[in-house]
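I'd like to ask some things about the structure below.
All protein chains but one are shown at their positions in the complex.
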Amino acid sequence: MTTLQALADLVQGTVMGDPALSIHGVSTIHDGKDGTITFVAHKKYHQYISSTPASAIIVSDGDLLDGKNGIVVDSPQVAIASILNHFSPKYAVNNGIHETAIIHPDSNIGQHVSIGPYSIIEAGVEIGDHVSVGANNVIESGAKIGHHSTLSHHIHLYHQSQIGEGCIIHSGVVIGGDGYGFVTQNDTHIKLPQIGNVIIGNNVEIGANCTIDRGTIGDTTIGDYCKFDNGVQIAHNVSIGRGCLLTAHVTIAGSTKVGEFCIFGGQAGAIDHVTIGDRAIFACYTAVMKDLPGGKVYSGAPAREISEKNRRDAVYLEVKQLKKRLKQLEEKVLS
Amino acid sequence: MTTLQALADLVQGTVMGDPALSIHGVSTIHDGKDGTITFVAHKKYHQYISSTPASAIIVSDGDLLDGKNGIVVDSPQVAIASILNHFSPKYAVNNGIHETAIIHPDSNIGQHVSIGPYSIIEAGVEIGDHVSVGANNVIESGAKIGHHSTLSHHIHLYHQSQIGEGCIIHSGVVIGGDGYGFVTQNDTHIKLPQIGNVIIGNNVEIGANCTIDRGTIGDTTIGDYCKFDNGVQIAHNVSIGRGCLLTAHVTIAGSTKVGEFCIFGGQAGAIDHVTIGDRAIFACYTAVMKDLPGGKVYSGAPAREISEKNRRDAVYLEVKQLKKRLKQLEEKVLS
Partner (left out) sequence: MTTLQALADLVQGTVMGDPALSIHGVSTIHDGKDGTITFVAHKKYHQYISSTPASAIIVSDGDLLDGKNGIVVDSPQVAIASILNHFSPKYAVNNGIHETAIIHPDSNIGQHVSIGPYSIIEAGVEIGDHVSVGANNVIESGAKIGHHSTLSHHIHLYHQSQIGEGCIIHSGVVIGGDGYGFVTQNDTHIKLPQIGNVIIGNNVEIGANCTIDRGTIGDTTIGDYCKFDNGVQIAHNVSIGRGCLLTAHVTIAGSTKVGEFCIFGGQAGAIDHVTIGDRAIFACYTAVMKDLPGGKVYSGAPAREISEKNRRDAVYLEVKQLKKRLKQLEEKVLS
């Protein structure tokens, strides 16, 4: 329970209405609940402002409130992030190192670290300060985890893998497995040993059950501030630039270079050995099959600029027209 | 080993031939084995009836047997489900709670519950009667599992997640992980805390390595009798209606509402914030990119009704024809 004024202070906003109003949670504007605060970030939700039972609304323009209680801020979305954080129940407790965790004496564990039951920390592992490692994790020899990072459960970091600071790794993630490399000779596939590494930057979030392979020679690298949804697959020697957003089940094949701040929709992907420029955006199910410049929106398989994709989709209607016109012409000429 | 009569009683069918015939297992009609019972559910398998070495056949029409031993029932498929169950080896044994399982004293464990080795049950967890939890599971604080549900191994239920009664959760499933929610400001992605929940109904089956995220505000919900194949991904605030069938690697993006009894083929999916009507069917690799009414069959990316999809695919042949006709016309006119 807190007051509207206290929340306004938290988000550096201005109270409209009653600063002493009690707020005990957050709701959405189209499913607003009495006693909660909600927010409006897009025009299409303006229609709900007058009727929502929510007790207060975060807006970017005070006039929208029309007399209702609220907070005015520059970005309602950024403000709601802080307020959600304020009301977020805190389940993760630092319980220190569980007695069933198996910690190799030659590992290097920082201050204020928690390690859950049945986790295994091998020789040469380095874990920074304020790191939380969940249950049933296997952190293999020589792996490094930076300060303030959080690993959930059932995670496997293969040997030497590196995770930066402030990262969040969800459950079931496998980092540093062998890249998919074989040489085929006389119908026999000979395994290419994968002796490179995986290096993940700072403030990266990796969704549940993602897989990130180590490089063959040289490293697989994930830039700072990348955010991966669940089930993303990154092959060996891939490089993902800073701040990329990869949504669910995206698949990037070997040695491909993705620029900075790219966005991949669900199930999108890229073949191996292609280069993608900065700030390229790929619709869901887009398949990148060649080098593509950044700063554009792509769709389809193979990936094409969305305007061309749409023109191609329109061929169906154009052919209908062509048939009609051709028939008229035939009737004229051949009759 | 059992008799044909005993099996007929089990499936409420009528014996044709020798009721004392011994049956020791099940085989398929095209790979029938002596001493087993098989079944015919589709016309295309009628051809095998006369030659199969199987000792008895379940049919919906006694005339099909042509003198062979068998059982007549309304639905051979429903009957074979019971008979497979009869012959299914029982591997899961209720061994009670393993001594290495870590059970928080403030959890609430029902009657006849088994919990496997190295599993962790946190504070406030509620587990119903006759529940089986496998090995290496992590059931976080406040999670609930209904009566008669079965969890395999390496499963993670994040805090507060709810699973109904009679559910089957296969290995490697992650339920209640953070939804993929970020606000981007000045090229920095700010995490939106995900404080909603996941609520799964009764008699739901979730395949291996599926991921189901918790809601941002409000809940992700999966209706009763939904059946998910392996590797399905459900994003935050999605709602899946009763009885939906989602096959392997299906991906449903955030806040999308799927009606009742929909069917998604392999690798199909839907973008965020769309609404799909009841009993819609999606071919494999279909990408739903807008609201779609129920009761129809869709295919392609973007998803279109299958008849339109087929007409679009036929444009290739139509253009061939148009070229021919245009050429003839040109010769006539221009020569």
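The chains carry the letters A and B, assigned in the order they are written, with residues numbered from 1 in each.
Just so it is clear, contacts are C-beta pairs under 8 Å (C-beta built on N, C-alpha and C of every residue); 3 or more make two chains touch, one makes a residue touch a chain.
Computed from a prediction, not measured in an experiment: that's the story for all the values here.
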Discussion item. Given that one chain is not shown, which residue among B:L64, B:I103, B:I190 or B:C284 touches it?
Written reply: B:C284
Response to the item:
Where A:P53, A:G96 or A:P193 are the choices, the one touching the absent chain is A:P193
Worksheet item: Taking the full complex into account, what residues of subunit B touch the chain not shown?
Response: 26-28, 31, 75, 77-78, 80-81, 84-85, 87-89, 91, 100, 116-118, 134-136, 152-154, 168, 170-172, 205, 207-209, 225, 227, 229-231, 243, 245, 247-249, 261, 265-267, 284-285, 300-301, 315-316, 319, 322-323, 326, 329-330, 333-334
Discussion item. Counting contacts across the full complex, list the positions on subunit A that touch the omitted chain.
Written reply: 102, 118, 120, 136, 138, 140-142, 154, 156, 159, 172, 174, 177-178, 180, 182-183, 185, 187-195, 209, 211, 213, 216-218, 231, 233, 235, 249, 251, 253, 267, 269, 271, 285, 287, 289, 301, 311-312, 315, 318-319, 322, 325-326, 329, 332-333
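Methods note: only the chains that are shown with their structure count from here on.
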Worksheet entry | Between subunit A and subunit B, centroid-to-centroid distance (C-alpha), Å | 26
